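First the structure, which I've put down as structure tokens, then a few questions once you've had a look.
Complex shown without one protein chain; remaining protein chains in place.
And then chain A:
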Amino acid sequence: MPFMKGPAPIRRTMEYLDRNKLVLKERVKIFSINYNTKGENHEGARQFVFWHLPQLQFKNPNIQITTFKNLTPSPFIRCYLENGEEVLMDVDFKSKDEIYERVRRIICKSEETLKAEDKLDNPANFGSKCQKHCICEVPGQLPCPSLVPLPKSWRGKYKFQKPDEL
């Protein structure tokens, strides 16, 4: 199989995109980063954009992420929240990992929230992305009404049917 094209194409693999914890909080609507293409103090910001921006967008498909290049002498990240508030993060001379940690700490959902929202882990969730599709699959629960019909007194169409009004 041939090599994937482009510099560091691992950034385009599903595994890489999936495996990060940059899920922004719901109140963040726009994420913008200002940096220069030359300059030592912008190196961390450049690396962050190169490696982690695809991951960020993958995990937050409904958030606008923009980059502004060669506008200001020092790099910074600015997030616009729902209530008009702006979060300004100065990343002058910081390394890519430091920026990653800071973003994660300040405007991303914490590990506990992610775990609580995670459908796969919690066996109490049922649905397409969960461990079981329906509660009828659990032994000890009601069997699926498609196989064994429910008693008429439990079915809404009989319970609420008012024969005298018909």
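Keep this in mind: contacts are C-beta pairs under 8 Å (C-beta built on N, C-alpha and C of every residue); 3 or more make two chains touch, one makes a residue touch a chain; residues count from 1.
Just so we're on the same page, contacts and distances are computed from a predicted model.
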item	value
Protein that the absent chain corresponds to, by UniProt name, given "V-type proton ATPase subunit a", "Aldehyde dehydrogenase", "Small ribosomal subunit protein mS26" or "LSM complex subunit LSM3"	"Small ribosomal subunit protein mS26"
Selected from A:P9, A:P123 or A:P149 as touching the chain missing from the view	A:P149
Absent-chain interface as seen on chain A, which is shown	25, 27, 41, 74, 87-94, 102, 105-107, 142-143, 147-149, 151
